[in-house]
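Just dropping this structure here.
One chain of protein is taken out of this complex; the other chains stay put.
Here is chain A:
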Amino acid sequence: MSFRKRNIGLSTGADRTPALKSSAQPQQSTTAAESSPGIRPSPDDGRPTTSTGSRSLDNLLAGHGGLPLGKTLLIEENGTTDFAGALLRYYAAEGVVQDQKVHVVGMPEQWGRSLPGLIGPADVADEKPDKRKRERMKIAWRYERLGEFGAGVAGSRVPAATSGDQGPSTANGDQAQQPAFCHAFDLTKRLTHPSIANITYIPLGRSNEPLFVTIHKRLQAAIAQSPSNTVHRIIIPSLLNPTLYPPETSQPDAVLPFLHSLRALMSAPSARVTAIITMPLSLFPRSSGLVRWIELLSDGVIELCPFPHSADALATSGAVTAGEEPPQGVLKTHRLPVLHERGGGSDQNIGQDWAFTLSRRKFEIKPFSLPPAEGDKDAQEGAAPGGMPKKADLEF
């Protein structure tokens, strides 16, 4: 954090934005061509990043405000739910909206047709909670953005200057010239976008080659053929799921070379690729050596542990404020891109327990806190009517 006086910049929003932009400029010029939409230099070290389509997840990724190019994210999920699938859809939809090249492995075209519909830039979609907060925090308006997770890194920098407290006129003006980095999507609607037809589907058909060799060759060819400034997104849903993948693919000597080659493909200096892989943990537990190697070959590893349905009642009865939705599960970060490659540590998000909530409009990740125990509440309620009359009885 700089030691700039905070209250100076606020009055002159127009002055602040150029200052921020000029500081970001040298980074932009060094990191490849910045012309492509949906690419933004990381506030941490300036490497190009792209959004996962879910602002909350972007914020989780070790201060980069997005998934750095060339990195893979592995999302593991326990149980039979499909929260990871929702994240994948956001990720794919974001790629479509940003005109990036999306490659989907092992899913039919139906999958692409059911992508969530676009609401607009994520900043605009977040306006409503912003307003609510403004009403609530009359006194502490200066600290409004402090300590709030959603307004972390992705919300800072350029968007901080625009969407913050400086009046809607400047915000709108900047919005127009600054293309949105992350969009909000509605899971109940269907995405209609001209470039949705550009999604490539790589089927898991049988051929005389091993399956993963075929997939790798097709990905490699697709990336080699496209113009060098194209940004690619590789989506591999439910890796090794036996309903999709034949049994021999779950042998280590099939899947691990594939992931290694994928890593090689993505780390090539000219490639601009990100990938998200999801995996069902119920079939392939984390305690097995194979899964551990798959994790070691990924740059980021996130585990989703949805609550069982019976826990819903418990969660709602807790002291969750009226505006918030109850958490649907716990999210664990085992490894974060770039950060852990360097050795780990020093991220403010590390060591937190995360809870996630999937609603119609967004996948939200919040610090997890247990609600007050059920018994306590009863005790309090029991004590209030019981205690007061007694006192009155004593007085009179």
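To be clear about the criterion, a residue touches a chain if its C-beta (ideal position, glycine included) is under 8 Å from a C-beta of that chain, and two chains touch if they have at least 3 such contacts; residues count from 1.
In this section, contacts and distances are computed from a predicted model.
*Asks:* According to its UniProt record, what is the protein name of the omitted chain, chosen from "Rab GDP dissociation inhibitor", "6719_t:CDS:1", "Elongator complex protein 6" or "Mini-chromosome maintenance complex-binding protein"?
*Replies:* "Elongator complex protein 6"
*Asks:* Of A:L204, A:A222 or A:L256, which one is in contact with the hidden chain?
*Replies:* A:L256
*Asks:* Which of A:H193, A:R286 or A:R361 sits in contact with the chain that's absent?
*Replies:* A:R286
*Asks:* Residue by residue, what part of chain A touches the chain that was omitted?
*Replies:* 44, 213, 224, 228, 251-253, 256-257, 260-261, 263-264, 267-270, 286-293, 295-297, 301, 334-335, 340-348, 350-351
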